Every structure is written in structure tokens, then in C-alpha cells.
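Apart from one protein chain that is not included, each protein chain of the complex appears where it belongs.
Coming up: chain A.
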Amino acid sequence: MTLLSLAWRNVLRQRRRTALLSLVVVYVTVAVLFMLGFLDGYGESLVEAYARYVEAPVVVAKEAWWEDPDPTNGFTEPPPLGVPYTPRLSLYVLLRSPYRAEGGVALGVDPEGERRLSRVPAKVAEGRWLEGRGEVVLGYRLAERLDVRVGERLVLETGKAALGLRVVGLLRAGVSNVDFAGVYLHLEDARFLAGTGVWATHLAVEAGRGREEATARALNATLPPGLKAKGVWELMGPIRADYEGSRLFYLPLLGLFMLLAATAVVSTTYVSVRERLREFAVAESLGLTPGRLAAQVALEAALASGVGLVLGLLLGYALLYYTATHDVFGPLMRLSVELLPESGLSEHLYTALRPVYALYASLVVALSGLLALLFPGRLVLRLELARYLKGE
């Protein structure tokens, strides 16, 4: 009989105990899978929101503009970049309707260039996207606050100039910054409002998903002096700190969960081994070495937690699949968006589903086996054969 089948038989001998142990491991495995999927999903939703709605995959601007995003620090003519881009001009404006005035940041864009790079033009819920000068497109929540409708005139004022622009579209993007504060106007109108001879404040550059930082690094190696490219992660505001903080907080917590689960498995194994010391003594007297006996104890712990792991993986991946395909967190995210309207949060969050989570979760099995080798295993290694064989 092999060591594995011996260990398996022993695990099955105490079915109730094994079931309870497995339950602990199931719980921890599901927790590990879910938290990893949630954190990665949260990160992906932020990248999607900032790369395709709030900012761009990569943004190039003058270093002075990164320091002080004032239009006077923008480009006065198209810079030689070597890659396709769409120019943007952002500026602070006062938005004035007959009922309310509110400050905000307006983004002057090339309507066609924006269609190629951003998802915002496709999110017009009422009216249409920009086609020419004299038009403005607003986030629907901003339009509600200002009480302006499609077809009405909205005044945009800066310290330099003022324009009455016709509202031609309302956006419902499901991304807080766009819906709550989005103001898009034609680049030429933005240049008029900036009034400083500025051509654009920054340039939005395309990059594939997951290639944003590499593209920014490659651009920085070739850009003329005084220009700097930033990938989407660098473009995120304080919400990036929230995401990174969450990871810093939850990953050690998950490690602690796994350690506690392994400790539970090992302490039960310890009790089990103490109850069976005479049995181990007989096995040793029949020729099984103490080392093989200790290995059998470790295997028992690993098997007991392995059963829980398999069940936990099944349950955990089923949960992740469901939350990755259904908008379960929609209400929670919408509440967060209401509380933090300028955070760049998306109204939808789908968990990530990656095979590597199984590897992380299986650490609990390895940990159980290792700890079992160290503690209950040592009991077997120090076994006094004569004492136990005499039945003392």
C-alpha cells in the first residue's frame, strides 16, 4: 500500500472531522478567489474608464503642462511625434445657464479623431456627437444640474472669452467623470476660449490594452526634450491610490486567512496524530521509517485541505464566472459614483477570472502540508516505540 493511499484511507476514517476541515479550506479558497478577482476587476475597470473615457491610453504633453495644466503651457503648433494622435485642449470654464452657473473643465476635441480613440462619442444617449463649431456635448448629470436640454444654448466663459454654444448631445457613459462633469466642444472653439494662441494642451495616443505603460516608455525614449508621455496608470488621479491601497490591504489579509486555515488543518491533524500514536508505533515497528511516517502525516493534512481546495475552486470559479458576466456590483458602484463623482469610477464592475488564482489558492494546501510536517510530524519523529507498544 503506498503512502498516499494510506494517508487517503486515514483521511476518510474521520469523515466528519475531514468535512469540517474541508469547509474551512473551502471558505478560504472562495474568499481568496473572489478577492483576487474583485481587485483585478476593479483595476481593469479603472484602466478601461481612464484609457477610453476620462483620459487616453497614453497622453503626451509638455512637462510644463504636466506641472501646471494651464492652456498657456500647451502646444502652439503640432509637435513631431512619430505616432498617430488626436489633439485635445482642456481649460477651466464657467458654465452658465439661465438657472445656474458652475465651474468645470471643458475639453476641446477633434470630433473625428475622438471617435477613433475614445468611447465617449459612442455614448451619446440623446442628440448626437459634435460635428462642428458652435456645439457642445455634456454629461447628462451635469446637464441636469445646469438644467439645459438638447437644442438649448449654454454659455462657456473663461477669463479670456465667452461663447454661447448649442447643446447637441447628452452623454450617458456610465463613468463618473463623463456623466457628472463631461464638457466636450470643438477644438477651434476651445482655442478661441483659451485665447492664448494655444493649439492644444495635450495629445491622446492609442495603445493596446495592457501596452499603455510600454508605449509611454517607448515614446519617452524618442520624444523631443520638454515633452513627456504618461501611460494610463500615471494619468489616474487619487483613485489609483485607493486601488493600490486596497491591494496592499487585502493581499496580506488573504495571506493571513490562508495561514489561519492551514493552522486549523494542522491543529486538527495534531490531535488526530496524538490519538493514533500507538498505531504509528506499530507501523514503525513493522518497518516504516519515522521520516515516511511524518510524510504520511503531512500528506493527510494536504489531502484534507486538498478536498476543501477542489470544492472551493469549483465554488469560487462559479462565483467569479457569475460576477464576471452579470452586473452584480452595479448598485454598489452607482452608489460609489454618487459619493465620488470625480473619481473616474465606472458604474459597472465585473470581476476578473484568471486561472492563476487557483495557484495562489492552492498555497493553503502546501502550507498545511508543510506545517503538518513541522508540528504533528515531529510527534511521529520523536515517537518512543517501546512505550507505545507496551500500551502505556
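To be clear about the criterion, a contact is a pair of C-beta atoms (placed from the backbone, for glycine too) under 8 Å apart; a residue touches a chain by one contact, two chains touch by 3 or more; residues count from 1.
As a convention for this text, contacts and distances are computed from a predicted model.
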Record-based protein name (UniProt) of the chain missing from this complex, from "Potassium-transporting ATPase KdpC subunit", "Outer membrane lipoprotein-sorting protein", "Multicomponent Na+:H+ antiporter subunit D" or "Lrp/AsnC family transcriptional regulator": "Outer membrane lipoprotein-sorting protein"
Option touching the unshown chain, where A:Thr29, A:Ser45 or A:Thr158 are the choices: A:Thr158
Residue among A:Pro98, A:Gly132 or A:Pro331 touching the omitted chain: A:Pro98
Positions on chain A contacted by the hidden chain, ascending: 94, 96-99, 101, 134, 152-159, 162-165
